[in-house]
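Removed: one protein chain of the complex. Kept in place: all other protein chains.
A, B and C label the chains in the order they appear, each numbered from 1.
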Amino acid sequence: MTFTVAVSGASGYAGGEILRLLADHPDFDVRTVTAHSNAGQPLIAVQPHLRSYTHLTLKDTTAENLAGHDIVFLALPHGASGAIAAQLPAETLVIDCGADHRLESKADWAAFYGGDFHGAWTYGVPELPRLSGTQRDRLAKTKRIAAPGCNASTVALSLAPGIRAGVIEASDVVSVLAVGPSGAGKSLKAHLLGSELLGSANPYSVGGVHRHIPEIQQALRWAGGGNPTISFTPVIVPMSRGILATSTARIVPGTDAATVRAAWEDAYAGERFVQLLPEGQFPRTADVLGANTALLGLQIDENSGRVVVVAAVDNLVKGTAGAAIQSANIALGLTESTGLPVNGVAP
Amino acid sequence: MTFTVAVSGASGYAGGEILRLLADHPDFDVRTVTAHSNAGQPLIAVQPHLRSYTHLTLKDTTAENLAGHDIVFLALPHGASGAIAAQLPAETLVIDCGADHRLESKADWAAFYGGDFHGAWTYGVPELPRLSGTQRDRLAKTKRIAAPGCNASTVALSLAPGIRAGVIEASDVVSVLAVGPSGAGKSLKAHLLGSELLGSANPYSVGGVHRHIPEIQQALRWAGGGNPTISFTPVIVPMSRGILATSTARIVPGTDAATVRAAWEDAYAGERFVQLLPEGQFPRTADVLGANTALLGLQIDENSGRVVVVAAVDNLVKGTAGAAIQSANIALGLTESTGLPVNGVAP
Amino acid sequence: MTFTVAVSGASGYAGGEILRLLADHPDFDVRTVTAHSNAGQPLIAVQPHLRSYTHLTLKDTTAENLAGHDIVFLALPHGASGAIAAQLPAETLVIDCGADHRLESKADWAAFYGGDFHGAWTYGVPELPRLSGTQRDRLAKTKRIAAPGCNASTVALSLAPGIRAGVIEASDVVSVLAVGPSGAGKSLKAHLLGSELLGSANPYSVGGVHRHIPEIQQALRWAGGGNPTISFTPVIVPMSRGILATSTARIVPGTDAATVRAAWEDAYAGERFVQLLPEGQFPRTADVLGANTALLGLQIDENSGRVVVVAAVDNLVKGTAGAAIQSANIALGLTESTGLPVNGVAP
Partner (left out) sequence: MTFTVAVSGASGYAGGEILRLLADHPDFDVRTVTAHSNAGQPLIAVQPHLRSYTHLTLKDTTAENLAGHDIVFLALPHGASGAIAAQLPAETLVIDCGADHRLESKADWAAFYGGDFHGAWTYGVPELPRLSGTQRDRLAKTKRIAAPGCNASTVALSLAPGIRAGVIEASDVVSVLAVGPSGAGKSLKAHLLGSELLGSANPYSVGGVHRHIPEIQQALRWAGGGNPTISFTPVIVPMSRGILATSTARIVPGTDAATVRAAWEDAYAGERFVQLLPEGQFPRTADVLGANTALLGLQIDENSGRVVVVAAVDNLVKGTAGAAIQSANIALGLTESTGLPVNGVAP
């Protein structure tokens, strides 16, 4: 069976990546692509790397243009998807790649985003361990999916297994991320210019203000963390894509190393797209470039009493577009991995 | 007065950087440069960026070739400087840029390096706060200087002010560093190839095994930290130089934000080469490229109960060669900043 | 029908890329992977980005281990494939990704490579225009394919249309290429270290000595160029993959602009993997990253009397592994594009 698809925000990085992945999806047929200022142009004029879409022209992003498809991907700026989503039919599968439907807490939304609160949809990280089962179970029964924040899902996948198993503490987590600038989108800001980023490591949103913090805390609570606190610092480094997240948490006193490691082994046994590397191995972002794969390396540091989890993710794939498509596959009852690459483009 | 200088390891990255900086030093006259496999070649054939040294040829690295100068810089592989240093006259000012003379603890040396233990020389980070005064005081009275490990001094400078002032805890420190590969030297290892590093973030020495850990702990003890513990993770990112260290420590309960910040302001007031940025500002490594400057940004994260200090350093300058020269200036009674650039090469 | 496949040199960059692409090829079944010093290790220990190959272990590169498959890909150092290829059965489809079987001229081989001359196999660039037809015709009837040099095929595809059509001269061609270091393989050479390449543009093989020059001349002769001469300069730039080739040739006097452009439009009309962009547009290497696509932009420069063709290619895909698989598809009578991506991974 073939599902018809519309992609809004098709001129941006997330929209482009959804289209790149869908080009190899056997069950999805992209019929409509929409944009804001680029409406009216051929898609390929704006996204010249998408050679298989020479037949599509960008339309305006309106509910009219998006309705009438089986699936709608919203890849719009934060705050823009709530209103348009409300106009789409209930039976349409809608996946929002923006932040508008990620947070359950109205207070968190107000504190970190502001503006109208639209309520939470089903969170699109299938492998995420929850106190009971995984997030996958919920995705099988929804028509509204909130694709995750790329940094948030990377950190949540890094730590949720240990919290669920009770081997690490959810308080006093520290995460520092080396990230590529594509996570910030195609926005014209001076600090995102190539001249500013090439050859430099640039921190931003330091000290507890990054918008992905409440999203991480929410995921850690789902895994059983009572009152998660996290020191979270992202650093833009000179690579277009990728997240290398180093997360540490205190080991619950008295837990031996094998028990700690077993929490992650159990959580991700059999998972295709979230893999724990063997002891002593750690991932590089190049290993997952272009792939829907999160690779994790884990080490117990006995001197500091902490576990260190290093996770590599392609922010545009497993962090956004791949997570969206994987979640859509589940919601539609398709084989979960359909159309999604597991091998990275390296070197 | 002009001091004569010999630089060993002149074909490597640290040695090359010492020479680049000394080219603008009015009181130092480089007479001898030595190397191992490149001995016999013109310096400029191996270091083509050092255009002002067309008159020098690399000699063998022997005590004979190094002796007879007022100052000797040792930029040799770890473990190689101890033996040669022992043969140099007591009145010669010797600055070791390797690790051989950094650690006071024989047990730490054995655990993290191994081989012969040579004892500690005066640590070459002048601004480092100690329980009383700064490290500068000790450098004024020495003929033997151990230039710091680049990551170690960056983290030590980031946290020592708060420990000395009693506003942060020395236990459960977490540091994650984005670093350029030049810190690893010019060694032919597959994981240091350009193809492996370009477009990728690559962690290494994860989980408490990095050799700079005992050096950081030693410095934090000097500042008054009782029993420092640190979770330390370096990540190689695609820039040839630079360290962007994100360090967090728990704030001593009950300390207000202004008091925390004041510890750093006091420690570095009047310092030329270690500067705390105004509140809300954070440094980028490009800001200090080629400069002997450490820039710090500090934020209190009340939710996590931690202070976050982000420090930017050029690993080859303030992290190594600049620290060596600054320390030598002090030891010789010269103006401390002589020959050392404070402005970064940006963008 | 499923064909069994062996890949030698599977621990290198070209071998790894063949495997990455074959993971999505529905008709090929990779049974055997071989290597030299890494034999005995799991493939994934050496190529951690190839997550779908957890079941394979590297064997020694011997004719015995490679024989018994329908298809053998040789991704060995130059000079190593000739001897082993001679031991493979005549009915096996063999694709050599090294240089050993590219050149028809024994004199060229002696001048640019040296060592035993093994004679030329069918050149693996299907779209390459020849005086009559394209190279594709020859590939349909062969069991021995020489995958091209990445720089050579990029320049040949850039200029052959104009030479065949008689609108440009084959003498006094000038090509300058910005290339990623992965084209040089995983060899441990100081000038390929990340520290040397990051933030720098590094020329090599300047002045008529690069080994791809006779290969380009050969292809231009096939297109009808009488006595091609080329000034060819490659420059390594800080990206792991990609070739951006700027090639210029003198326009045959009296030829109008439309006629010049039509030569390329005609040559590549209907081609999936070699596309001429609309007038005024030029390709970026990111547009073809990971894809089997060559994108060309063409401009007539009336003041200089030259046509400028800018071509973007992923050296490991369309430049090597993709060309190999595309050619194999043709030789086996499969749909030519099977298993080969056309969309680039951008940004």
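As a working rule, a contact is a pair of C-beta atoms (placed from the backbone, for glycine too) under 8 Å apart; a residue touches a chain by one contact, two chains touch by 3 or more.
In this text, all values refer to a predicted model and were calculated from it rather than measured experimentally.
**Student:** Need the list of shown chains touched by the one chain that isn't shown.
**Tutor:** A, B, C
**Student:** Which one touches the absent chain: A:82, A:98, A:129 or A:180?
**Tutor:** Looking across A:82, A:98, A:129 or A:180, the contact with the absent chain belongs to A:180.
**Student:** From the list B:199, B:228 or B:319, pick the residue that touches the absent chain.
**Tutor:** Once the missing chain is taken into account, the touching residue is B:199.
**Student:** Hey, which of C:36, C:143, C:250 or C:272 is the one touching the hidden chain?
**Tutor:** C:250
**Student:** Under the stated touch rule, tell me which residues of chain A contact the chain that is not displayed.
**Tutor:** Against the missing chain, chain A presents residues 13, 180-182, 184, 186, 188-190, 192-200, 236, 238-240.
**Student:** For chain B, which residues lie in contact with the unshown chain of the complex?
**Tutor:** 13, 16, 20, 23-24, 47-52, 182, 198-199, 240-241, 275, 277, 281, 283-284, 286-291, 293, 295, 341-347
**Student:** With the missing chain put back, which residues of chain C would touch it? List them for me.
**Tutor:** 172-174, 176, 178, 195-196, 198-204, 206-208, 213, 229-231, 233, 235, 237-242, 244, 246, 248, 250, 282-287, 289, 297, 299-306, 308, 310, 312, 346-347
In this text, only the chains that are shown with their structure count from here on.
**Student:** Mind checking the rotation angle between the two copies, chain A and chain C? C-alpha superposition, nearest 5 degrees is fine.
**Tutor:** 180
**Student:** How many angstrom lie between the centres of chain A and chain C, each centre taken as the mean Cα position?
**Tutor:** Whole-Å distance between the two chain centres: 35.
**Student:** Quick one: chain B and chain C, Cα centre-to-centre, how many Å?
**Tutor:** 45
**Student:** What positions in chain C touch 2 or more of the other chains?
**Tutor:** 13, 182, 198-199, 240
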